[in-house]
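Only one protein chain is missing; all other protein chains are in place.
Then we have chain A:
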Amino acid sequence: MFDGFFISLFGALESGIIYALMALGVYLTFRILDFPDLTVDGSFVTGGGVAAISIVNGVPPVFATCFAILAGFLAGIVTGILNTKGKINPLLSGILMMIALYSLNLRIMGKPNVALLNESTVFNQVEGFWGNLGIDQALNSILTWLGLESVPSTWAVLIIMTIVTFCIKFITDYFLKTEVGLALRATGDNEKMIRSFSANTDTLTILGVGISNAFVALSGALVSQYTGFADVSMGIGMIVIGLASVIIGEALIGTKTIFRTTLAVIIGAVLYRIVVTFALRADFLETGDMKLITALLVIIALIAPKIIISQREARRKRRKQAELARRKGANNA
């Protein structure tokens, strides 16, 4: 029983940290640029598809992943151009690009599903080198000592992806504090103001949406290599999962600084995977219920903080009223 629990948790951590990159991308558009970008559903698959088809055709996995990043960046740029130069509403720009990408992704992959079963991926390449380090044996012997019978076959994915995700988080944190980064944040915060300080908000929006989708595509490329296939429908609902991660993370960790918020987004992405994994372990729920669970999670994460705050306010008011009543009673007596 406990073994199964641990293996599920381990799997949730692994995929959570990979999906965290996608969530960081969603954070960039949704929060920083105030641009609800639905391109994500398409660009996630573009990333996965480009990486998978490149690998199948003999491109080294690292380069295949770089191609995926580039493809995502380009997709984001098109969405940005539709919005800024075409003056199309952000939501609609994203939807148009998402639907266009569905066909493009099919073209890129050539078929709805590309398997990577016997291909080399960034993960199995790393695992070869990882095995010699002896970290797996050390960590697993601790687990065995703790009384677990089945242990993870490798820690490589979890540890290396944690390092990669945090590197990208730190780069993002730094970027958002540079001169360009400040202007990008101001574009989402007060566009009129930053234009009056000689910033080209069109270019900044295009750049921001591009970077965001590059992150999303990277996540897609890694997910396809992790699961061993790319599927044309693997991106459905991705934007909601991204939003769920951002909103859950922000609600639990807070948004005081950029550093903290990006950390919140990563933790939110991992927590989301954990919740979904354990929800699906319940007997009465099926895999197909995942999207419903996701929607419920987002709704709870959006509403719960408000309820908590209003209850706190109500308690505060009651306390003040009681205090006043007491003081008045004392005066009368």
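To be clear about the criterion, a residue touches a chain if its C-beta (ideal position, glycine included) is under 8 Å from a C-beta of that chain, and two chains touch if they have at least 3 such contacts; residues count from 1.
Please note the rule applied: contacts and distances are computed from a predicted model.
Engineer: So which of "Secreted protein", "Molybdate-binding protein", "ABC transporter-like protein" or "Signal transduction histidine-protein kinase/phosphatase MprB" is the UniProt name of the chain that got left out?
Structural biologist: "ABC transporter-like protein"
Engineer: May I ask which residue of A:Ala52, A:Val126 or A:Ala186 touches the chain that does not appear here?
Structural biologist: A:Ala186
Engineer: Tell me which of A:Asn132, A:Ser196 or A:Thr287 is the one touching the absent chain.
Structural biologist: A:Ser196
Engineer: With the missing chain put back, which residues of chain A would touch it? List them for me.
Structural biologist: Touch set of chain A with respect to the missing chain: 174-175, 177-183, 185-186, 189-190, 192-201.
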